[in-house]
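As you look at this complex, bear in mind that one protein chain is not there, while each of the others sits in place.
== chain A ==
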């Protein structure tokens, strides 16, 4: 009997506020070390935390986006442990009364199958600083710019059964938090970090012992780390061993993982309510205000794409998955006047180029307006789809707007039928044997043999002939 995999996730989502959760320090990446660490963030004696209203608002907005109950009096607690990048000696977080209660997120798998992943809760907490182990000749450097950054930690129920489901969930969560504007979603900057709890069991049996692989910061690494850990656990159990509950660290470069520390004594965090902070109140009125201002969620956007643009379930799902992709698609569809063409180009040519150049859609050298212009020229017959790809390449290379490129390179499709007719006449006159051969063929063979003349004409016009027009013209002339 095969093994059943059980996966639960904890996701740290960095909130995109201007200032920190408990202090007025600036929140931004890339600053010089320790230039954005105030006395509160440094854990200086005598300082007191003051809660950022916007962080509370964003956490509650997330709760409403996943249909969760919002806690009316959420409580901050101290999680006590010693580490140099945590100067206070405790992390201010939530435990018994988190701001967001149980909720759910629907995911769609590649097969089209839909599944609900239950959210156990989500709580507000502060991030720690960073420990830098390189470059300090045997010492560790501490940068506290990140200390006090507002996070929500989203904790799922163990509802996922394989890596694909876990990744689908992670992507959906990314789509939700970026759509409602609470997180910038830049994975390379650690805006979202995943801890993966994995265990295996024989179907029907109680849950097995789980391990936690921490701090995965890309969907791809998450998928690979899960598969690696599942294989390891199967090997251990099938060799008669036992799974030890532990924290593991995955290295994406070497595709290996190692045990980080045993949980036995690290587990005692001695939580207690933070005496420096009062319960945070959220009123019915606050919730009504938040609901009224709720931005469009990915699920609703998908429905709208299907209804407004007649996109398929699959296309709509892909295009609505990230707010950046959705905005790009809608921009191109509007500018180009053809949603289906815009969808094809965004998921086809554009996605392929972005992928090849390892670029995010927000950094696309071709803007949505430019792609729209290209689509408009394709739609009005100015260029053929083959030429369109050439124009797209040029636009990608920074040679200007599609209209300017078409003009500068003389790529306009030949709309003058007189000019094309002359070219066709020349080809027929200069290729007598092929013309005879064509005329003596049956209909099936003619369909193939006309390709020769199309090729000649395209060569003569440098690809600028309108394919439909050319085909019709050739048929008429050859049948004479």
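The definition used in the following text is that contacts are C-beta pairs under 8 Å (C-beta built on N, C-alpha and C of every residue); 3 or more make two chains touch, one makes a residue touch a chain; residues count from 1.
Operating definition for what follows: contacts and distances are computed from a predicted model.
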item	value
Identity of the absent chain, which is to be given by its UniProt protein name, from "Cysteine desulfurase", "Aspartyl/glutamyl-tRNA(Asn/Gln) amidotransferase subunit C", "Amino acid/amide ABC transporter membrane protein 2, HAAT family" or "NADH-quinone oxidoreductase subunit L"	"Aspartyl/glutamyl-tRNA(Asn/Gln) amidotransferase subunit C"
Chain not shown: contacting residue from A:38, A:149, A:211 or A:413	A:38
Touch with the omitted chain, as defined above, among A:73, A:114 or A:220	A:73
Options A:116, A:281, A:307 or A:352, residue touching the unrepresented chain	A:281
Sole contact to the chain not displayed, among A:190, A:252 or A:273	A:273
Touching residues (missing chain, whole complex) on chain A	17-19, 23-26, 32-40, 42, 50-56, 73, 75, 80, 82-84, 97, 131-133, 135-136, 138-144, 249, 260-261, 265, 268, 270, 273, 275, 277-281
